[in-house]
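Attaching a single structure in structure tokens format; questions to follow.
Every protein chain except one is present and positioned as in the full complex.
Letters are used for the chains, namely A, B, C and D, taken in the order the chains are written, and counting of residues starts over at 1 for each.
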Amino acid sequence: MRIGVFICHCGSNIAGTVDVKKVAEEAKRFPHVVYSTDYMYTCSEPGQLEIQEAIKKEKLDGVVVASCSPRMHENTFRRTVEKAGLNRYMFEMANIREHVSWVGVDKEANTKKAIDLVRMAVAKVTLNQPLFPKSFKVNKNVLVIGGGVAGMQAALDCADGGLKVILVEKNPSIGGKMAKLDKTFPTIDCSICILGPKMVDVGQHENIKLYTYSEIEEISGYVGNYEVKIRKKATYVDWTKCTGCGLCMEKCPSKKAFDPFNEGIAPTTAINIPFPQAIPKKAKIDPNYCRQFIKGKCGVCAKICPVQAIDYEMQDEIVTEKVGAIIVATGYSLFDHTKIKEYGAGKYLDVITSIQYERLLNASGPTSGHILRPSDNKEPKTIVFVACVGSRDKSLGVPYCSNFCCMYIAKQAILTKDHIPDSQSYVFYMDIRAPGKGYEEFVRRAQEEYGVKYIRGRVSRIFKRGDKMVVRGSDTLLGTQVELEADLVVLATGAIAEEGARELAEKLRISYDPYGFYIESHPKLRPVETNTAGVFLAGACQGPKDIPASVGQGSAAASKVLSLFSKDLLESDPQIAHVNEMLCVDCKKCIQTCPYGAIEEKKTPMGKIVASVIETVCQGCGLCTATCPPGAIQLQQFTDNQLLAEVKAFFHA
Amino acid sequence: MVMSMSWFIPENEFDIFVKNLSKKRRLFVPVKENSIVRFVEFKDGIKPYFEKQATSSAKNTIFPQTETLFRFEYKKDPKDLKKFSVEISETIEAPETVVLGTRPCDARGFLVFDKVFLNPKHPDIYYQNRREKSLFITMTCTDPEPTCFCKAVGSSPADSLGSDILITKVKDGFFVETITEKGEKLLNELNLKDGDAYSKEAEKVKDEANEKLESPFDTKGLSADILKLFNTNFWEKELAHCLSCGVCTYLCPTCYCFNITDETSDSEGERIRTWDACMFFHFTLEGSGHNPRPTKAERFRNRVGHKFSYFPDRYDGMIACCGCGRCIKSCPASVDIRKVIIDLKEAANESA
Amino acid sequence: MAEEKKEAKIVGFLCNWCSYGGADTAGVSRFKQPTDLRIIRVPCSGRVDPLFVVKALESGADGVLVSGCHPRDCHYSEGNFYARRRLEVLKRFLPFMGIDPNRFEYTWVSASEGQRWQQVVTKFTEQIHNLGPAPKREEKSDR
Amino acid sequence: MSKLSFAYYPGCSLESSAKEYDVSTRKVADILKVELIEIPDWSCCGASPAHTVDHLFASAVAARNLAIVEEMGRDTLVTPCPECLSAFKKAIYNMSKDDGFKKKVNSLLDKPFNLNVEAKSFLQILYEDVGKENISKKVIKPLIGVNIVPYYGCLLTRPPDVAQFDDPENPISMDTILETIGANVPYFSYKLECCGAAYGVTKRRIVTKLSGDILKTAIESGADAVAVACPLCQQNLDLRQDQINRDQGFDFHIPILYITQLMGLSFGLSASELMIDKHNVKSDHFLEKIEKGLKEKEKSEKESISSKN
Partner (left out) sequence: MTDREEKISELIKNELNNVDFFIAYGRGYDPIHVKPLFVYEEKDLDDLVMNIFCVHNNASYLKTVKDKKVGIVVKGCDSRAVVQLIQEGLINRDNLRIIGIPCTGVISIKKLKEKMDISRVTEAKVESDSVIIKTSDEEKRFEKDDLLADKCLWCQYPTPVIYDHLVGETIEPSRPKELEYKIVEEMEKEDLNVRFEYWNKELSRCIRCYACRNVCPMCVCQDQCVMESRNPHWISLKSNITEKVMIQLIHAIHLAGRCVSCGECERVCPMDIPIFKIKQKMNQIVEELFDYKAGIDLEATPPLYTFQVEEAKIKEREW
């Protein structure tokens, strides 16, 4: 073979602690190496041109670049060698930056390590085979999981782009958290007014098929050919008939059902439509509170329903859909403040969460927009907002900042002043996070125009004294302990992963961080993609973020899908397993262990039964190669001989 | 023919005789390890074991299981990395070797080797070098085992063919007689006692030994019988219980097949010769994946055919089997080559 | 020149999606580590046949490290489950053949755990240095 | 109820300023058949002063007593006073966590302490081992008609991983016992607020402010008396009540009684037996209220019987 070796300085990142000249010199002595040089910035355009020149001039049939991590620039360099006419898989990288120069202090030892890694890469590339991707037809439907603002934006963009969208939402109606809000910062425009029309668009868009009150049961297949099983949970109301007239809600005798839409600030009826602007505007029965289910007799709603839509015997239903890409927009959940004993562990009625307060502020909320104390329905005069409840708190396992609480606290404080002009709001905060456009000015307005008093300090204890709620905390600017007697306390609870996020990640085969938020493929360069081809992220499921960012990501994910589907055929990654039929003894162990069921049995022309790989299904994990006793099935680019060559190269030195 | 001189070594001086042998030359002796006996290089403190026939033959003394034919290294021209030269270094010189304790069947085995490796047109220089430098001191086989059948293939418990020196155990010592000049030269160095007095007793012991064995089958016409049964299913049925492993071939004094492979590391390597066996699938596997002898039946047919038909036809009747019985004793599946030959002759006559 | 501590030969098989990424993160955060380890990238810890570990040890490795994704977090969903079983069986089997089990470790490091990777490399290198170079098998019998 | 028997460590306060706590504890223990064997040759537990000066010395002083209990063949040391309790608990916690520390402590003692003894407060024994059923069996004169609020102070249940008793934020052990002996327990949010502890000596204003708030909230919640289980809290709330009135401008006269004294009363023991009169703030009014409550109860019972037949 004729191999070219290119050692990168990466400015001083590598050259600083590795003698790159010596490595290049040493590489000249490796077998099959006919060209070896070092270069300031190999990944730069001139750097890549240098490689292409060398390939042409020296007629190279293998290239090794010793620079940064292949996870960073393997594809860049593969394209480079491909442009010079060399098959992109006749290329290997030696990671002498992240794994050598940046972590080793002893220059001599670093250089020796770099030389070894280059020798190993050369040993491997000599056994590389040119590989050619196969192409396969693409199913151009899109699955969007989560009907919040991010999911809706993604669905609309894809649908407008001509793709068929399947939108799956866990709750009875789309709208997510934003539908529960009264107003949005920093413009204080009414949340449902800007969200409602979008929801209607989604509801009526001919390219969007809506599955609400449904969850993902199982996902199989790969990019371009996913098969999704969706569980349509039983609503006990036939939605093809229900017109959303709401008659059943009025007559339903069970009035104490827990209302998830109002976050439990007020009860609702067992059969209910979550909120007036719900899409779809259909009723659903909660079996835990419906007397028909508990006591076995009632049937009021069935009797009075003008279109006989009630069906107590309804069962869950599994539906299968075929899609080519998946956008995950499952949003976030809120920290359960009852875990904090110091704040009363949830036993004080007048200590509520900010989302509950949003429902009180909301005109279509339980108190029609009047702010009333849940304990005695009196109008509170002193309201204390507490920031960072279950955020930025390592002891509660939530060390990160939840991004948007400072802003909605300011908004709620402003709204409180509007609702109750003679009220006085206080905010206990640590630092105000208001980075967005017009955000800082908005908070400034709350302080100056609306007289909200910001107290810089944490709240140590909240307890009842008489009918007042005593909020005790420190005021670090005054350097004293502070006690406020409040009528109402609003806790800004932190954003945590949506319930069930982890199980969904395992079904999607994407990874999640210790807090349950999904891991993007690159925090800076690829925020809306995941490491699993064909699965994209949008909104707070990837990390707490506010509405503008979520909508932005919704569109970003949609554009990724649209570009993925711009071609009719997708190329499959050729780094897949391949069976040497001479060695296969049909012991079926590879078939048994393959996680993707990508191996099947076939008869050779000579009548011998051997294993055979389904190219488009194999994901290249290599499990079969480690399982096959005679080594008949070999994962291309990571064959036994290639890895053994690397091991032998290291121990020859 | 050299005048056969004879010496005598008293019982108690035999150990000194062994030590002297090992002084100037490399000495191989049979040694008992666990329940097996094999030929290893003599070092002080090793107690040779002559009572029983060695489990494995003595062929590893001059035809080792792994042998480096030569080492090679690619040297690149620093100015033009595309140009490179290959430097080859081989070591053929072998030390003077003495093998003490072979049985007549072991020694005869090397006659088969010589026919192949020392043929005048293409002698195998490695084997040739060792063969010339080695010398075999054979012991008359006084208690042949039921599995022995050297008589059937033209040898006998006291056969001196292929040996340089023949030792026969007599009542109070060992009667030593030279067979070849090399043997004589060695013995002269050792100034042993004269052996004439014991030559009659030795002859008696040798004759007795020869009588103890009878020949289980007659090899006349055997070669033709084998060819007659070539395409029948005799082999499949006869050898159904064979495991097709390498035990019989690797213990056999006359099996000389080998494989040559290269083992490289970085830019240097070596070409090695290692034992191989026709009983293995790989032995006849072709590049295309076709294998002319895919099942163990064909392979065993080749083993018997080679020893009793193809080799004798090519080398004027010399049977490539010395009847030592090692393949019978150590076969995991108790395949008995004598029974195969007897059944084979019977089957050939029936189909005649 | 002060007697330079002889470098041990340690080979590491790292899964591309998690541990190799974790080693990158350690690099990006400049978490200093000893230089004895050479990393071989494999698609998944499930790709590491126990024979690779044994072949490395027999070829002269003083230490072998295998690192993959945390269970349940495998990019291929099941690879590390198989690896966990096979490598645990191997680890308990090595001492019977006279090979020191402390010369082989398998562990799970995710792409974000740069600090943990630094700790793994440092502790394992130290463990191997304490054991000293691996015993070589020399020829006992004749050819 | 099987025979409960523990090694008893009274501690210095219960030998002097808080004698009534020791006497009432022993009397309640007798009635409840809990055997308290005083530890022979016990010495100072180190309380908080030692701890602030030298951890090793503090643990050694405490461990000496624990070693004696170990030698007595007992596995639990019981002490009514939370100060002593936290001294013992801290010693055990630090020695079990750090073997080196344990060796250093034992090197200072003539008899080593091998961590086979755990320390509990008498309140914990009452609440967990005796239990409210057995306590209610002994009640003859329930404290009817009075509101009592329990004040736990800061050491009984905290820090949680060392104290390992009741709930660090919302303890209910004393509340339960008070209800068992018939008293009415109103909502009292200052159960765990600091009383100012030893600042009474150096900065009295802090004690009068903090203890003042406690008394204010107690009275506002309608309490007739405050139940305490710690000599220092009792001293700050009772002995210093005049100073509090003077400094904070209040006029409180609310008796501060040990939980064991209240239990004694409900078991029918006399106030003088329980040395209730030893306190600074007199409890006569409080005791009369109980008598009145009892009489009314008897009267109403008689009526109900007469109306029945």
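One rule holds for everything that comes next: contacts are C-beta pairs under 8 Å (C-beta built on N, C-alpha and C of every residue); 3 or more make two chains touch, one makes a residue touch a chain.
Note that the coordinates shown come from a computational prediction; the quantities given were computed from them, not determined experimentally.
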item: Among the chains presented, those that the missing one touches; value: A, B, C
item: Sole contact to the chain not displayed, among B:K43, B:K185 or B:H241; value: B:H241
item: Hidden partner chain, touching residue among B:D15, B:E33, B:E96 or B:E132; value: B:E33
item: Interface residues of chain A (partner: the chain not displayed); value: 580, 582-583, 585, 587-589, 592-593, 627, 629-632, 634, 639-641, 644
item: Residue numbers in chain C that touch the chain omitted from display; value: 50-51, 54-55, 58-59, 71-72, 78, 81-82, 84-86, 88-90, 92-93, 95-100, 105-108, 116, 119-120, 123, 135, 137-141, 143
item: Residue ranges of chain B at the interface with the undisplayed chain; value: 33-36, 38, 52, 55-56, 65-66, 145-147, 237, 240-241, 243-247, 249-251, 259, 261, 263, 272, 274-275, 277, 280-282, 295-296, 328, 330, 332-336, 338-339
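Definition applied: only the chains that are shown with their structure count from here on.
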item: Farthest chain (mean CA position) relative to chain B; value: D
item: Contact-richer chain pair (by C-beta pairs counted) among A-B and A-D; value: A-B
item: Centre-of-Cα separation between chain B and chain A, whole angstrom; value: 73
item: Mean-CA-position distance for chain C and chain B (Å); value: 47
item: Centre distance in Å when chain A and chain D are each reduced to the mean of their C-alpha atoms; value: 54
item: Multi-chain contact sites of chain A, meaning residues that touch two or more partners; value: 648
item: Chain A residues within the chain C interface of the complex; value: 69-72, 95, 97-100, 102-106, 109-110, 112-113, 116-117, 120, 506, 509, 511-513, 519, 531-532, 575, 593, 595-596, 619-623, 625-627, 635, 638, 640, 643-644, 646-648, 650-651
item: Partner chain A, residues of chain C touching it in the complex; value: 7, 9, 11, 16-18, 20-21, 23-24, 26-28, 30-35, 38-44, 46-49, 52, 55-56, 59-61, 69, 72-73, 75-79, 82, 86, 110-112, 118
item: Chain B-touching residues of chain A, taken from the complex the two chains share; value: 2, 28-31, 33-36, 58, 119, 123, 582, 648-649, 652
